[in-house]
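Have a look at the structure below before the remarks.
Below is a slice of the complex: some chains, not all, each in place.
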Amino acid sequence: MRIGVVTFPGSLDDHDAARAVRIAGGEAVALWHADADLHGVDAVVLPGGFSYGDYLRCGAIARFAPVMGTLVDAANGGLPVLGICNGFQVLCESHLLPGALVRNDSLHFVCRDQRLRIESTDTAWTSAYEIGQEIVVPLKNGEGGYVADEATLDLLEGDGRVVARYLEVNPNGSRRDIAGISNARGNVVGLMPHPEHAVEPLTGPSTDGLRFFTSILKGLVEA
Amino acid sequence: MARVVIDVMLKPEILDPQGKAVEGALGRLGLAGVASVRQGKSFALELEGEVDDARLAKINELAGSLLSNPVIEDYVIREVTA
Amino acid sequence: MTRHIDTVADATAYPEREQPYTELGLKADEYARIREILGRRPTSAELAMYSVMWSEHCSYKSSKVHLRQFGDKKPETDALLVGIGENAGVVDIGQGWAVTFKVESHNHPSYVEPYQGAATGVGGIVRDIISMGARPVAVMDPLRFGAADHPDTHRVLPGVVAGIGGYGNCLGLPNIGGEVVFDPCYQGNPLVNALCVGTLRHEDIHLASAKGVGNLVVLYGAKTGGDGIGGASILASETFDEGGPTKRPAVQVGDPFMEKLLIECTLEVLHAGLVEGIQDLGAAGISCATSELASNGEGGMHVRLDSVPLRDATLTPEEILMSESQERMAAVVTPEKIDAFLEICRKWDVTADVIGEVTDTGRLVIEWHGEVIVDVPPRTVAHDGPVYHRPYARPSWQDALQADDPGLLARPVTAAELRDTVLTLVGSPNLASKTWVTAQYDRYVQGNTVLAQPEDAGVIRVDEESGLGVAISTDCNGRFAKLDPYAGAQLALAEAYRNVAATGAAPLAVTNCLNFGSPEDPDVMWQFERAVTGLADGCLELGIPVTGGNVSFYNQTGDVAIHPTPVVGVLGVIDDVARRTPMAFRAIGDVVLVLGETREELAGSEWAHVVHGHLGGLPPKVDLAAERALGEVLVAAARGSLVTAAHDVSDGGIAQVLVEMALREGVGATVRVPAGLDPFVFLVGESTARAVVTADPARAATLEALATQHGVPVARIGVVTGPGDDLQVDLVVGDSVAWTLAELRATADATLPALFG
């Protein structure tokens, strides 16, 4: 299974995402922002980082990269896409996911080991978890507060599209403690915390993040 | 050289933690009676040539897509000077 | 209006024009020497170059004579691939891998504009690392501020922390450690030091030299603006007809996104084999880069300064030469490879321009629109600057300070008082949890962080296959250095060494950032000389060479200097990071042991500082042989899996160590004070060469044998009880103190958030 990992200027966690794909048993394929071709990958990860320095708004400039034009069409056609942190911001800016991510309510960048509850296993990226499973993965963001209007939030809740929720501490002021959401079809998932930093016991607080990557590989094999 | 200034503000219903922080600080530093503070962004563009209707339309389009995120922000073009 | 450019022809034709050398910081004899070197007066562009390159900051004119000791007393070692004198030293860590690391100060800019000052401090040190051909893999930030509750600290600290985080996080460099120290002596002079470490294969080492006549000099990265060139405006005002200095910002603004592109672009051109020599642009900008490259290479260079891409078209040539605009690099490239080089720059959207070529004329010649404005021997600019033997003398107050022993200070007597004293220390700003700071730093990015703050040292995996890794710690106790600068420098070295060994890594090399007051004050110069000598002697005794460093003078307000603060960074190697030793109490039933000897040593301690505001006496005894033996035990124990946790003893003593080991994972312990030791001295004294470790009961005897074999005193002092249990200390039979982990955590965690929000 070939999982593409996009590098934008300023992407930082692209190598980590590729490593997580490999540890899960997949083949990581590097995709370049300026190349509109997805090179036949079976799924795509938009990694964390500060694309274009995040100078305007996180993800605002990356959204217009050539690769995104192709990716938006492919995602609308069902291609599995996982956006982590900056990748989540790019997905919202691209309108593949509703809502937006705003400055943390603390006004500080925050890096912490975050407890989450998996709220939906009906997505391409969470099928290997159990509903209600609690996991600990790193979280690191300056603009990670998830906002959307009440109707959108109700819709997300009602349709089971809240994928993960913060437990114990809401680190950034996200509405309804939302840490991740999916599109209606479940192929596109955006997540503020970083599962790719929790795939090896030596370098992460746990290996709880690995199942995001085994989920997609299992799903692709079964499909 | 033409000049265009665009202001971008968070929509009123979106929480503005930076504005809130400034509000608190202004009060502590002795400015009484501050009811609210909202922090916004502005973009001052220097453009070669004229800003005709077509160009203004393009600027409006980009102000509403690139410079602001309509989900959370509003924009106004505050100034257009030749 | 057009401005008259002062050319070499003018300098010859009008030899007696007055020049503002004093305003530029040059002494009359220095100016005279420039005239002698050139055989004429310098042009204003030449004067600009000499003045910045001969400044204290760039020339080390006051420190050079003392820094030589690091070379003269260098221990026998095969590890040093590149030594002092390059942008950063390079150390062999085995398996074909090397690391380069260095610490630098950005103290003064960070006081003026905390966010940008700190941010550009990180940016500068990172460029030193990439210019060696290494990929930066981590940063650290030793910081010192005035009193924690002073209003100005409230201005400076949050900005500095946000700036370090803002820049480092955006670059994708994990922050794996540092220091946060408060002391009123730093009130007007906060210290912002930044360390970066990079990794490379042996064959990828690159040096700053312009080799190969006819090769091209490329400037790439950000465009040049008017940043940090206060001095140049003086020149401009002297030569501008309308008079009045132009206002230029002394503050530089960093662009971490550009720096990230610069890292990727630089590593790509280096790995593609497109570069003959490379140099970062930091202090003194183009003046430094061109003169150093030329001086280290064929000896000559021809530069067309009007080819430098500008952010501000009104800059004068003097200003361009002096600009400290960030995020710029210079490379020497052969004509055959220039297209490939520029192509990679385009890929990364990095501006790149050929600004000159290498010559063998022995002259650095710089043209401005066809006129020669600089024609100098580059060595005289870059390396043969002035050297001062500044007077130094033991301060008149030093004896009185050392005589003021803390022996008479009131100590806690009852168990209840001792309990309170420990809580007071746990919540004091220097010992309290630094999470408020470190949570603003990304410690996970790159996925190779094995240990990070609050562990003793940061540990980074270098090779994913073999598990080869490095550990780094930076330390300095300025109070100790004030009491005795020679011992203080060695104590800083010993502490960093011990921290690295505690994680299981074998110490290998040293960097330093020497923060002092004014070198023109003989008291300060004495402190400096003593500290350098102490550090050089200490490194020789420990067998680890100094690979580079930085000097920051003039950290003083009026006549009052900061405590001498020689920050020392030690780097160690660990063959397999899976064997690293973390600091947390973990398994129920593990034996708690203390390694090393406890003496009554309270001078300069955190207790004397916090409880009595006292500083006097002699610092703890330095025993580098004991440090070395302890280090060998800790490293062997990690390799042999004999310890389950280790934590070095320093500020706050053993009480603080036990608290930190318990709070790390929320696991308690019961400990008793060894017979014959005063409980207070045992708990808060700061004797060196000690560590607390835990061991599986089945392996504790082996550990004890190992320690004894190395001559390291070892004592069983207790047992790990379990998650959520108290931390209990039996003082004497029948009398104990206990703290719940909840109260310890609340006390430790509350302090910084209460101060900084």
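The first chain written gets the first letter, and so on, giving A, B and C; residue counts start at 1 in each chain.
Just so it is clear, a contact is a pair of C-beta atoms (placed from the backbone, for glycine too) under 8 Å apart; a residue touches a chain by one contact, two chains touch by 3 or more.
These numbers come from a predicted model, not from an experiment.
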- Query: What stoichiometry, expressed in the displayed chain labels, describes the complete complex in this file?
  - Reply: A x1, B x2, C x1
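Keep this in mind: only the chains that are shown with their structure count from here on.
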- Task: Provide the C-alpha centroid distance between chain B and chain C, rounded to the nearest whole angstrom.
- Result: 40
- Where the centres are mean C-alpha positions, what is the separation of chain A from chain B, in Å? 29
- Compute the distance, rounded to whole Å, between the mean C-alpha positions of chain A and chain C. 36
- Could you check chain B for residues that touch two or more other chains and list them? none
- Residues within chain A bordering two or more other chains: none
- Item | In the complex, chain A residues that touch chain C | 9-10, 12-13, 15-16, 19, 48-50, 52-55, 108-112, 138, 140, 142, 194, 196-197, 200, 202-204
- Message: Considering only the defined contacts, which chain A positions touch chain B in the complex?
- Response: 56-57, 60-61, 64, 92-93, 98-100, 102-107, 147-149, 173
- Message: Considering only the defined contacts, which chain B positions touch chain A in the complex?
- Response: 10, 13-15, 17-18, 21, 66-67, 69, 71-72
